[in-house]
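With one protein chain held back, the other chains of the complex are shown just where they sit.
Then we have subunit A:
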Amino acid sequence: MKARTAGRHFRDSLKSISRNGWMTFASVSAVTVTLLLVGVFVMIMMNLNKVADDLEKDVEIKVIVELTADEAAITKLEEDIKNTPGIAEVAYSPKEDELNKLVLDFGEDLRLFEQQNPLHNVFYAKAENPQETAAVAKKVDNLDNTFEVKYGEGKIEKLFSFLNTSRNIGLVLILALLFTAMFLISNTIRITIVARRRDIEIMKLVGATNWFIRIPFILEGMWLGILGAIIPITLITILYYNIYNVLGPKLAQGKLFELLNFSPFIYQVDALILLMGVLIGVWGSFMSVRKFLRV
């Protein structure tokens, strides 16, 4: 395409935006509402996801070592655990440390046991993929000198299935929202195109190619998407700024969970909103103009 034509398309699309004032307003409003919903949703989903990831990361495999194992056997076991496929990291906690933990939790009385420590030495291991903890734990259990392997059996399966379900529900909801938005926008743009059917018909009769006719409409859809993204981006950025600064510290205090950092996260969400606006607009125009090109 020649530069002159590109310029013409560019001007045409802008002209059309201002000429179809009310239709532009309607389309932009539809985009705005949808993107706002999607944006808020993504914001919540991503943070819930972060919580889920944090919870997952806390899942440990506790490998209790046989009392009979000597130092060499313990070192060998550590190597064996490290070499088990799917293990990310291993930490050793001798029985003295284990007792100290109990003392911290249950009181000084337990110091009595320092003379004759009844506890086992322990390894704490983490799976590369937390969802595979159970399988990895089983492999570790088969190694020599393991007395018992614990990984919160039963509980973590429930946790994981709960987290997976909520992730899927969130994804489905976002997709449904996006679909609705595209439908709304392609319909609104269709109305502006119907008003210009005659233009399209004449363009076709004088020998304009389909792309020549399509491009101004697609550009127009893009502008609608960009215009529709302005308010959601502004609102969501301000909203998250406040949540992060006001609510964030309180949540972190309770050790419940930490919010995603403001800086890269919210700009990523903003970029996503803009991208979705543009895609929705372009796709909507493309679908609507298609019907009118069969002259």
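Please note the rule applied: a contact is a pair of C-beta atoms (placed from the backbone, for glycine too) under 8 Å apart; a residue touches a chain by one contact, two chains touch by 3 or more; residues count from 1.
Simple rule for what comes next: contacts and distances are computed from a predicted model.
Per the UniProt record, the absent chain's protein name among "Metal ABC transporter permease", "Carbon-monoxide dehydrogenase medium subunit", "Cell division ATP-binding protein FtsE" or "Aldehyde:ferredoxin oxidoreductase" is "Cell division ATP-binding protein FtsE". One of A:Ala88, A:Leu102, A:Ala176 or A:Ala208 touches the chain omitted from the figure, and that residue is A:Ala208.
In the full complex, subunit A contacts the hidden chain through residues 2, 4-5, 8, 198-199, 201-210, 212, 295.
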